[in-house]
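Apart from one protein chain that is not included, each protein chain of the complex appears where it belongs.
After this line comes chain A, so read on.
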Amino acid sequence: MDGGFAASKFESTVKAQNKGRTLYLASKSPSVPNLNEAFQSDVRPRISPGRGQSQLNVLSVTEELTGSSVIDLYGDEEDEQDEQGDEDEGENQEDEGTDGLASDNPRSFTASPSVSAPAGNISSRDLSHYDRYGFKKHNSHISQEEYHAWWDDYSRYCVRRKRKWQDLLEKSGLVSVNGVPDRFPPRSEKLKRYVRKGIPAEWRGQAWWYFARGQEKLNKNKGVYDKLLAAASERSGKASGRDLEVIERDLHRTFPENIHFQRQPNDTEEPLMIQSLRRVLVAFSVYNPKIGYCQSMNFLAGLLLLFLDEERTFWMLVIITSRYLPGVHNVNLEGVNVDQGVLMLCVKEYLPDFWPKIVPKQHARNNEFLYKLPPITLCTASWFMSCFVGVVPIETTLRIWDCLFYEESHILFKMSLSMLKICEQDIAAARQNNRALRSRTLSKDDEDIEIFQAIQTTPKKLLDPQQIFDRILFKRRFSLNNLNQEEIDRCRKYVTSQRLKLKNYADIMGNRPSANENAKRDIKMGPEFVESALSSEIYGFRRSLTAAHWNNSIKEKVRQIRRK
């Protein structure tokens, strides 16, 4: 498939879309995962037996709802018995009534009515295998039984949490339009706690948009998305053919297991979701040529499309790639290397027992690992690039995204540290259970494989978000919870400058006439090399870059926090 083909395909969808202009405007959100039927047929009856009949109307109600997607999934009013058990969520003692009305976003959001997914197509399939977002419930890591056992509890938890949210909004004097709030209370410790415990699924799109200040961005860029689409369809040459080609290849490799991304047997057209995804990604590649298209953005946009309309998905993608993950998707991927360097610094600081297992001793010296990233970062890089989409099961991903938009990027580092901690525990547990392993001392190679394997598979089994949220994120005793945004910002700056310094130095060394052009630069980066680069006076100052230097700044930070 060449770029030309991709472009012409894009043109035709834009044309089709222009022909039905009104239709397009009204339905900018083809995205809506109204898998209510699926959801009801499977879970609903178990949550609220005896209310099954009334659910048949839900689909028609959806048409009038605001931009958000998944609707009334839990049955709010029933299940009084679920009230019990809330003490473990620990909110009863919270201060109340301090929440006022947020005024930073006075413009009320005008949502386009959502369009139900063509029910006819979907109902022809066995929907009981799909969750409320259209993802397959079980896979090679999670059995159907495991899924149901977990969902039985977790869906009740979601009902309880939604009720809490409703109370909170009411107390804050916020009304919801057709069941979906368009504004949220101002930032507070309490709200943060609520967000960490999960935003109600049917409000997620709206909440993410609100917390990430999407409307602000959109207001400054009115009409830009449509112009980008027009520009792309005219093939103004801004979108590189190469990007279009890769986008085209990735469209059907984005959530191929999700029902909304699949072509139904009798469909002649592509799924609406795929068409939207193409438009968002192509528009983005025109909008930001520094990034163009980077594999992994298909998953970011794909997930956003399940919760937001196309235009808002586009702006959220802009926000994610610039505010939360600066440089990560750029053509040279330097942002990936920087963030992985930062993550390694964090591991060293917060998971000191795990640290020696992943970074060879000689690379730990002089922070050489910032330049020569350890192999483990090959796995962890994708955690950042796709913000955990596809790394952990969907409900866990969504809980991470809730926090991301409220707490910004340091949450990705915190999650990564938590994940590594769980991996570490898994490895230890596996050894305990395996007598052969316990009695044998593993070679370094075996140990490496053990770690890589755990890092690869452990996250995929994190079906229950509580495993990470309750057991780690809410536990004060884990020092990694001290990590904050300021620290990450500082580390990012530090790693960026260190890498730049080493790169410049390597360039200078490499360009000396005596140096062999084809010399293996990687091998040349020995300890002496790094040492001379980092303590070099070429750059005007001499600095000691021992780990202690960096750690002290963290300790100081922690002290400050404690004082507060």
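The rule is simple: a contact is a pair of C-beta atoms (placed from the backbone, for glycine too) under 8 Å apart; a residue touches a chain by one contact, two chains touch by 3 or more; residues count from 1.
We adopt the following convention: contacts and distances are computed from a predicted model.
Student: Considering the UniProt annotation of the chain absent from this complex, which name among "Rbp3/Rbp11 dimerization subunit of RNA polymerase", "Glutamyl-tRNA(Gln) amidotransferase subunit A, mitochondrial", "LADA_0H12156g1_1" or "Protein CSN12 homolog" applies?
Tutor: Record says "LADA_0H12156g1_1".
Student: For the chain that's not shown, point to the residue among A:W203, A:Y225, A:F255 or A:F354 touching it.
Tutor: Of all options in A:W203, A:Y225, A:F255 or A:F354, contact with the hidden chain holds for A:F255.
Student: Return the single residue from A:L308, A:V342, A:A381 or A:L473 that touches the missing chain.
Tutor: A:A381
Student: Tell me, which residues in chain A touch the chain that this view leaves out?
Tutor: Its contact residues with the unshown chain are 242, 246, 249-250, 252-256, 294-296, 298-299, 330-334, 336-337, 360-365, 373, 375, 377-379, 381-382, 385-386, 390, 443-446, 448-449, 452-453, 455-456, 518, 520-522, 527.
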